[in-house]
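Quick one: the structure is below, and I'll ask about it shortly.
For this view, one protein chain was removed and the others were kept in their places.
Right after this comes subunit A.
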C-alpha cells in the first residue's frame, strides 16, 4: 500500500442536535434531543432533507475555505443507507397504489442529481462520484480522494458523508434510530505544489496519513492522534468523519 498524505483544509458538520462536530466529539449526544434542522430550499428537491443537507454542508465548507471552480476540483459523496426519505416516499406511493409519482422524486432519488446541482453552483467540472459503504465511510472516502489527488487528477476534493432519520427499515437495520447528519471535508494533497490562497488559511492543518493499516489522523507540528471518546451509532458510517471534523474545527478555532 503506497503511503500518502492528505491535508484537511476545512470541515463542516450539520447534525440533528444542532451542535458542532467539536462539541459532539467532546460531549457526545447523551441527554440531547434531536431537533428540526433549518435548511435552505434547494430548487427541484422536495420532501427529503438529504439533498438540502449536502448542499448546505458544502456551502458552509465554502465559507471557510474557497471551493475552486473548474476541472481540478472533485466531489465524492458517501452514505450507508442513502436518501431513505425519498426511497420511502416512492416505495409507499407504489404500495398504496399511487403509480403516478411526483417526477421530482425520480430525479432526486438519483444521488448524482444533487451533486450535479452543486457542480452547477460552484462550476465544478472535475470528477464526481457517489459511493456506498457498510461501515465507517472515512476510509473509502479518503482512499478515493487520495487516488484522485495523488493521481494528479485534481487539486481539491470535497468528501461528504451523510445519513438521514425517520426511516423505519434503516432504523431497524441500524439497531437504533438514525439522526440526520452530514459531514463534509475539503481535502488537498499534503505538500501540494499549487498556488492556492483560501479565504482563510489554517497555519496548522490536520494531515491524514495512509499506510497499510489504514488512515491515521495527525495534526501537523503536533504529532500523535487525538482520540474521540464517543461513538455515534445514530450517525451510521460517520463516526471517524466526525472525529476528523472535530479536530479540524479545533484547529480552526485556535488559529
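Rule of thumb we're sticking to: a contact is a pair of C-beta atoms (placed from the backbone, for glycine too) under 8 Å apart; a residue touches a chain by one contact, two chains touch by 3 or more; residues count from 1.
In the analysis below, contacts and distances are computed from a predicted model.
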Given the choices "Threonine/serine exporter family protein", "Peptide ABC transporter permease", "Cell division protein FtsL" or "3-oxoacyl-[acyl-carrier-protein] synthase II", state the protein name listed in UniProt for the chain not shown.
"3-oxoacyl-[acyl-carrier-protein] synthase II"
For a quick check of understanding: of A:128, A:163, A:186 or A:242, which residue touches the chain that isn't displayed?
A:128
Missing-chain contact among A:61, A:87 or A:186 belongs to A:87
Which is it among A:105, A:208 or A:238 that touches the chain not included here?
A:105
Touching the unshown chain, subunit A contributes residues 1-2, 44, 71, 75, 80-82, 87-88, 90-96, 99-103, 105-107, 109-117, 119-120, 122-135, 139-140, 143-144, 147, 150-151, 153, 168-169, 172-173, 214
